[in-house]
Every structure is written in C-alpha cells, then in structure tokens.
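Every protein chain but one is kept in place in this view of the complex.
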Amino acid sequence: MIRLRHKLTKGDFTLDVDIEVPDVGITGVFGESGSGKTSLLRCIAGLEREQGLPVHKRNVGYVFQDPGLFPHLSVRGNIEYGERRATTHRVDGKLVVDMLGIGGMLDRKPASLSGGEAQRVAIAAALMRSPDLVLMDEPLASLDRKRRDELLPYFDRLHEELSVPVIYVSHDIEEISRLCDHLVLLDAGKVVASGRLVDVLSRVDMPVLSGRNAGVVIWASPVDHEDGLTKFDFGDGDIWAPGSFPMSGVPLRLRVAASDVSISRDQPTSTTILNILRASVEEVHAVDAATALVRMGVGNQSLLARVTNRSVQRLELKAGDRVFAQVKSVTVRH
Amino acid sequence: MIRLRHKLTKGDFTLDVDIEVPDVGITGVFGESGSGKTSLLRCIAGLEREQGLPVHKRNVGYVFQDPGLFPHLSVRGNIEYGERRATTHRVDGKLVVDMLGIGGMLDRKPASLSGGEAQRVAIAAALMRSPDLVLMDEPLASLDRKRRDELLPYFDRLHEELSVPVIYVSHDIEEISRLCDHLVLLDAGKVVASGRLVDVLSRVDMPVLSGRNAGVVIWASPVDHEDGLTKFDFGDGDIWAPGSFPMSGVPLRLRVAASDVSISRDQPTSTTILNILRASVEEVHAVDAATALVRMGVGNQSLLARVTNRSVQRLELKAGDRVFAQVKSVTVRH
Amino acid sequence: NVAVASNFSRAAAELAEQFEAETGLAVRLSIGSTGKLYAQILNGAPFDVFLAADTARPARLERSGHAVAGTRFTYATGSLVLWSRSARDCLAALTDDGAGHVALANPETAPYGKAAVEFLATAGYWESVSARAVYGENINQALQFAATGNAAIGIVARSQLTAPQLPAATCTWVVPAASSTGLEQQAVLLQRAADNANALRFFEFLGTDRARATIRRHGYELAR
Amino acid sequence: MSIFGPLWLSVQLAFATTVILVLVGTPVAWWLSQTRTRWKPVVQAVVAMPIVLPPTVLGFYLLILLGPDGAIGSWWVQLTGSALTFSFTGLVIASCIYSLPFAVQPIQNAFESLPKHYLERAWTLGASRLDAFFSVAVPLSLRGFVSGIVLSFAHTLGEFGVVLMVGGNIPGETRVISIAIYDHVESLNYTAAHQMSLLLVGFAFAVLATMFVINRRWSER
Partner (left out) sequence: MSIFGPLWLSVQLAFATTVILVLVGTPVAWWLSQTRTRWKPVVQAVVAMPIVLPPTVLGFYLLILLGPDGAIGSWWVQLTGSALTFSFTGLVIASCIYSLPFAVQPIQNAFESLPKHYLERAWTLGASRLDAFFSVAVPLSLRGFVSGIVLSFAHTLGEFGVVLMVGGNIPGETRVISIAIYDHVESLNYTAAHQMSLLLVGFAFAVLATMFVINRRWSER
C-alpha cells in the first residue's frame, strides 16, 4: 500500500488527506472542479512543499493538467528528456510513440501542435521516464473519444505490463470506472470515500456518484466468442459484450453504467437487449424528484439501475423482489 | 447565414472550409484531435491572418481552448476587461458570475485558480463582452459533469435570450447533441458534413459518428408533468423524460443516444423502460464485427439504435419491419 | 615606462622616437591627466618617469617618497594662446558678450585652466567671460570646443597649435608669459626606477639640447 | 560650490533622460519585438552601438553633430535660436543617445517573452492594438521596464564622459554630480570626492531600492 498523507492550505482551501491506496493497479481520484485533485497530485510529486525526497528522486511520472511542453525542444526532445534521465528503462519508446499516434510529429516544435496533440506528447514524455508511480491529471480531457478509447487500454497495460501503479485524476467517471481498481472521492479537499472501485461505485448514497455517474464494475472472465461478441462469466451468470477478448482465464473488468440497466418483472423476449440477468432488488434509493437508483444482487455481484420513480411505483419495486435486469451495454477493459 | 470561407496552411496541415452556418442558434464543430477545429475558430476570429476587419472590431467572444487569463488582473479584472470595451451591454454580469459559480473568487489572482475555475472565468470574460458571435473551443473539457450540466443550459440561453449565434467546438458528441442546432463535421481540415444537427446525426454512414457517438435529436414540446417527469409530444408520439419543463408550447430538443435505444419485436410489459415507441426499421448498417446501427422511423422522426449484429440476426431485423423501440433515457435541453 | 601628462603627449611621442633611435631602448608612454597619473603612481603604477603638467604633483611625490629626491626639474613651460576660428579679433571677442562661449580648461583641475582664469582676472576680462565660460576636462577639450565651433574662442596651450588637423584659425593671440604663471611642467624620476639605468638615461635625455629643441618646436618655452 | 547643486542637476538629467528613453525606447522595443523583417538583427546592433564608443569619443562626435555647424545643432539653432551644446537640453539629448540600449534591450526582452496568447485574448475581448498594448503588454512587461529604467537612470547619474563633452561643465547648468566628483578626484580633493560619492551612492541606492520594492509589490501575483 502507498500511504498518502498530505495537508496543505492555500487561501481558503485546505487539502487534508490521509489514506492508503494500493501500490499496484490504478487508483482513480474523482472530484468536482476545485475539489483539490491537482493539489493532491502535486503533494504526492513533492511539488508543493520541499520536504522529504527531492522531486527528481521520487521517480514519479507526472502528466500535468496543462501539457506545457518545453518550447525549446522538439517533440522528440520533449519525449527523450525524461528517458535520458531515467534510472531504469522499462518502457518501449517506439510502442509509446505508436500508441499515442505522435510518430509523425517528432520533429515539430510544441508550439505547432494542437491541444490534444500536445497532451499526447506530454503523456509519452511522462511514460518514457519509466517511473515507479504515474500521476495523471485529467490526461484525456482534451482528447476526442476515439483517441481516448484507443489510449485507455494503454494505461491499463502500464500497470499490467510494467506493474507501475498509477494515480489517475479525472472528472469523467466512465473513464475512471473503465480504468481504475481503486477509487478515491475528493470533495472540498477531504476524502469522502476511498476503497475498491467496485465497492465505492455500488454505494447508492454518494451524492457525487448518484447522478449520471452511477454504475458498477464486475470482474468476469471471457469464456466464449460468437458474432464478434465475447461471453463473460462472472461466477453468478454470463454477460455478452461486443469485441473479441482472449480467453486467457484472466478476469477482465466490465463497467455497467446504471443508466444502461433497466428492470423488468417478466422475462423479456425478442428484444435486442442481449443481457438479461435474474436479480433480486436490494435497495431502492430516490436520487431526485424523478429518478431513483436501484441496487440489485446478481449472485454475489451488485448491479445498479437508474430508473424513474414512476417506474419504481408502477412495478412496485422494493427490496427482496425477484426481477430481470436488462443490461443494454457493457464497457470492457482489456 | 454566416459564410465561413477559410483556407490556411500550417506545415503539413491544410484547413479548407467553405460553408454556410446559420446566424442564429448554436453550430457545433466536431472533429478529432488535430482535425483543425481550433484553426477554424482562429480564422473566424481573425487571428490567423490579418485581413478584413481587425480582430477587436469583429465583436466575437472567444473562449480559448486554454483559458490563459491575464495574470496581472484579478478574476474581477479579467471579467471586466471585455465588458469595459464592449460597445453594447446585453449581458447581465451578476447572472453570468452566479451561473458560473465564480462569485467567491472575484478578488483572487488567476494563478491561484484550479484548471476548471480558470476556464469558468474565461467563459465569463468572453460573455461579458456582449459579443455578436461567440466562439467556444472545448469550453467544458476541463469541467466535471455536474458543472457541465449546470453550464450547458446557460449556453442555450445565450442564443435564446441574447440571440447571439455560437460556434461551439467540442470532441464530445453528447455535448454537441445537447446544445447545437447545426453541426459541422471536420476531418483533416476538410468539412465532411455540414447541416442541421438532426440530419447529420441520423446519418448512419459517418464513420466519426457511427461509434459511441451515434444518436439523434428530436424536437418535442412538453405537454404534461407527472412524478417529476415531463411528457413530450413530438407529433408522432410521446416521450417521457426526467425533470420539469415549462409547458410553454416551445419545442425543446431531446437527444436520444443510439446506445440508449433497444428494439423489441413484442410489446414489452412491466419494464422500467418508460418509453416504448412503435417504429419501423428503415436501415440496418453494420458498424463493425459486433455492432450495427439501426435507423427506425417513428412517424416522421428518425431514431437510431445501437445493437449487436447477433440481435439483428436473432430478431431478423430488416428494413420495413414493425418493431418497438425502447428508449431507456433521453437528455433534454432546456 | 613614462607617464606623460596628456598635453605633452605629442612632444613626448617624438622624444621617445628620438630616444629609441639613439639608444635602441624602447619607451612606453602612458598618457593621462596629471591627476590621474598621480593617483596611479600613489597606487603602485609601474611608471619610471613622470612628466607632469604642473609643479605641485611632482613636488608632492618627491615629498611622499614616491619620487627620487632631487630629480625634479622643469622640462617645459607652457604658454596660453587665445584661439578662434570665427572671431576677427581674439581679444575683442573676450569682451563681446554676444560672441558666444569661451572655452577653457577646468581651473580646478588643470593648470592651464587656472592660468587662464588668472590671466582673465588680471586683464579685467573675467567679468565678461565668466558667464559664457565652458570648461573642458583639460586643455585639449577646451581646444575641441573651440575647434568644433561650439565655443567662439578657446584659451588653449600654444603647444596645441602644432596639432596636425586643426582647422585654420581666424585669429590667435599669445598671452604674454607675464600674464600667466604656473605653467611650468616638471618631471621626476620615480622611486621604483631609482636603480633603473635605462630610465635614468631617458630622464637625462630630456635635458639634452636635442630634446629641448624638440620640446620647443612643440610650442613650449624652456627655462635655460 | 554646494554639494547639492550638482546632485540636483544630475537628478533632473537622469529623470528627464529616463522619461524620454522610456517614451522613445518603448515603441522601438515594441517594433523590434514584433517585426519579422530580416533586418532586425541589424537594427538591434545599431541600437546597441552608442555604448561601444568610449563616452568621451561619442561625446566628441555628438559635439560635432549637435554643435552650431552640425546637422542637428544647426537645425536646432534655426528653430530655437539657441545652441544645443553646453545646454541642459543638449545634455539630455546626449544622455538619451548614450543610454538608449540600456532602455531598449530589457523592454524588448520583456515584450518578446510575452506569450502571444495574451494579446490575442485582449483583441478578441475588444481591445484595439494600442489598447491591448497598454492594458496587457505593458503591465505584463513591467519587469523589463523596471530594468530599463534602473539601468538608464543609474547610468545617466554615473555618466560623465559624454556629459562633460557636450555640456562643458558649466556650474549650475551642466555641471552634474558625476563631473563634480571627477573634478574633485582630479584636483586631489579626495575628502570632497568621498563625500560627494557617498551622497550620490546613497541617493541612487535609495531610489533604486524603492524602485525594486515597488516592482516586487506589483509583480506579486
């Protein structure tokens, strides 16, 4: 585990964090604008107050919120800057460059890059340092979804292949759900929740998560392929998801957004919804005037569904009911 | 209409645009990182080549991709900078400040703001100039979803109350669908599509839109309220959506993402899916190995559904079939 | 090494040449204002012979032990000249309030300045001149003021008139020796050269007739 | 001779020179920072030239140029009826020429390191080029102005070669403190020289330290 213990006051704002996060995998830090996410990363990197190890010896790779590449170096120079100073070389430069699609701009100066291009170069530079811990401050905010989808798997590999722990700041819960194993919720400089992603996400009482951000994560192993789909076994049932995933026996993570789940009393037939799971209602939590979150158990797994209060009344949903959970879509992380 | 006719070469990149966009409402510009979105806005603002009217006489409000506030001025000074130089004053400063939640930081210096806070101040500054045309370059990319949801309606009002046309660059199709009336798709500096949002969005053949970005927009008027929900009449049927919308008779825009629509042959019963519409299949377009987009007609409206190829086979979906479209969720723009 | 007051620099250069030709010994001239050279000597300047523009500083050096006692002698005596490139009559211009600036050397720092003021005062011109006087750092600057036309008339040293590129004067008037005093220029052998035979030789060379002729040719008077 | 007279004259001269240099140097610096002409390095080198010549020599050339027969001097005489040389005005002009690079270079540097973005923002917020220059470029280049002011002010206080030549060391009119100190040193009047030096250094120190304190306050962000 990594102990994060930081206290910092800036004007009216106070960051006060004392938690432990795993030293493997990706830890997400989620919070509103101004909640102190960047401040936390800066503390971890040693940029806020000069105590303990000097910054350059901490061997953290920091992808800043604002890329801010070195203007006097070419893109190549920027990428190699950290590599040259790295104590170990565990990262394949060519791979990083290809993944980030920046091979064609190596000889350009940063000033000529678009916002997203610059951010990709900044990510490459931080990775090439072969860091022991990677800090990422909203690295994908300036990228389009396509590029984002392309990059996300690479962040995964980062800790899988290089077993480098990552602390990942984002205001996009979907990104976090897809990437992270552990989740820290920040609000006004305080940690309001910290724990396994699966646990934190399935809590229906977190204001910050109960809106459009709600959803759960399920670990499941690919067991079958068909029609470009993969069948995942999560112990208590199967889920189909688009894409071909190797049946290596390694469980993958499936994100099921609450907004993608609907509930039916009767077993639906002849619908395009692929996944229909038998579930029992565990908790119904009204979020606002119109909507509610319903937590269901599917075997040992939790599922969240975002439904209207009207539907809750119509279907008379309450804890203990046996229902069918219809899962419209699933995001898989390789 | 506003004629946008710009040609610009920067290194290997060429922007070549010659289109007309409406002089009312919001025009979205969507494209990948590096496709030339920022370059286009700069051309419109007159920042790229010095010809025609000088920049300061064009009376455009430009929200830059990178906020870059004036470091020597306080937040208040930054906001008032444009206001003092405005020729007309149609914008209520207090309202803008409140909407953007920056009232508490007026006396601070930009250096002490978080990334999202700075961007909000930049937006306020551009609006306070009371511009004739607003250019926004991914103004919400650095904001969390909550703040984003809060701000989006305000952008709407911008053109509704002030009847200021807006050109809105984003790589988030949901944002664009929610906001825009007109959509320009950019790819590698060229316009690949330009037209009414509704039309461009319902095309199933646009690679950039056929992935997770697919969806349609429907104009509909609120006609009833119940259980915190509002019933919308779109002429060919009703749709329920969460929230209370005034029944002013003015049609609003409903975004229906393709991923939120499923198809059933039989009429579903006892499900939490509120909206079940009779529809006829118009086109089935395989997107990749696993998924397809299905365009359906509901009266004169189009709906897109993102389904698996397997479901298409199982349900034997083909053009002309009568089906039930299940709409799990709808985003309403006020 | 010979430290030379700047007004004597051209004469000194010629003397050095002659000396070199005669003896084969190289002479290095360091030119500066007498005040500057004096301060430098006090602070260990590597000069062997000091050709000052006045008598006071060589005397002081002798007293303070920086110069070899008894070597001090007057190697040249300057004389003042009124010089103008615009006025018809130099003396008349001194009393003509509308004639323009009168350039002289700073009486506080330069002996020629002091002598000029003395002359003006005793001859009764001072009242008219004082309001239009401009002061050069030294006598050379005073001449430059006049030569560039910025001053109508300059009170300069006669030795300067032999300068190669001086514009033609419209009038010159040599101030009689009696009206100006204190223009004796003295030389001393400096302490560090007390046992330097070559320096001594140059020092003695200054007293030779050849040297005296040269000095005279440069516009200086010489006591017998 | 009062000890304060020359100081006061020096202060006037340094003040006038600095003000003029900022007024003249700022547009030059701005032009240099924005231009894309190939001749820029040449112009930059020309601007730096005045300090390459020994002050007295520069003074000599200025004496010719500003004198009643010189190009500028004769024109000035026609215009005003009085000569430029040996006057306070002449001193100011000469000082300005001599200290020009000290004002231009730091200001130009500050302008050049100003990110273009800020100007673009100002324009889109409705500021004309001139307005943006004053409301954005100048305040964000404050540091350069302070340096330029400090260097030209201090340098003018200390300069005496040019001033002596063009000014003619006239008490009360062109005898500034630097010349006065020089005269004292030359005439072996060391005590007076020390006193005046101390006065000059003390005064300059007070002015510059105040300047730097203000600069610090201002640039605290």
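Going in written order, the chains are labelled A, B, C and D, and every chain counts its residues from 1.
What we mean here is this: contacts are C-beta pairs under 8 Å (C-beta built on N, C-alpha and C of every residue); 3 or more make two chains touch, one makes a residue touch a chain.
Given the structure is predicted, the values throughout are model-derived calculations rather than measurements.
S.K.: Consider the whole complex, including the chain that is not shown, and state which of D:Leu21, D:Ala83, D:Ile170 or D:Leu200 touches that chain.
M.R.: The one listed residue touching the chain not shown is D:Leu200.
S.K.: Just one of A:Pro54, A:Gly249 or A:Gly320 touches the chain that is missing; which is it?
M.R.: A:Pro54
S.K.: Pick out the residues on chain D that sit against the missing chain.
M.R.: Residues touching the hidden chain, for chain D, are 40-42, 44-46, 48-49, 51-58, 60-61, 101-102, 105-106, 109-110, 112-113, 143-144, 147, 150-151, 154-155, 157-161, 178-179, 181-182, 185, 193, 197, 200-201, 204-205, 208-213, 215-216, 219.
S.K.: List the chain C residues touching the unshown chain?
M.R.: The list for chain C reads 1, 3, 6, 9-10, 28-32, 36, 39-40, 43-47, 138, 140, 143-144, 147, 160, 163-166.
S.K.: Which parts of chain A are in contact with the chain that was left out?
M.R.: Touching the missing chain: residues 45-47, 54-56, 58-62, 64, 66, 68, 70-72, 81-82, 85-87, 109-111, 125-126, 129.
Following the convention adopted for this analysis, only the chains that are shown with their structure count from here on.
S.K.: If you look at chain A, which of its residues touch at least two other chains?
M.R.: Touching at least two other chains: none.
S.K.: Which chain C residues reach two or more other chains?
M.R.: Within chain C, no residue touches at least two other chains.
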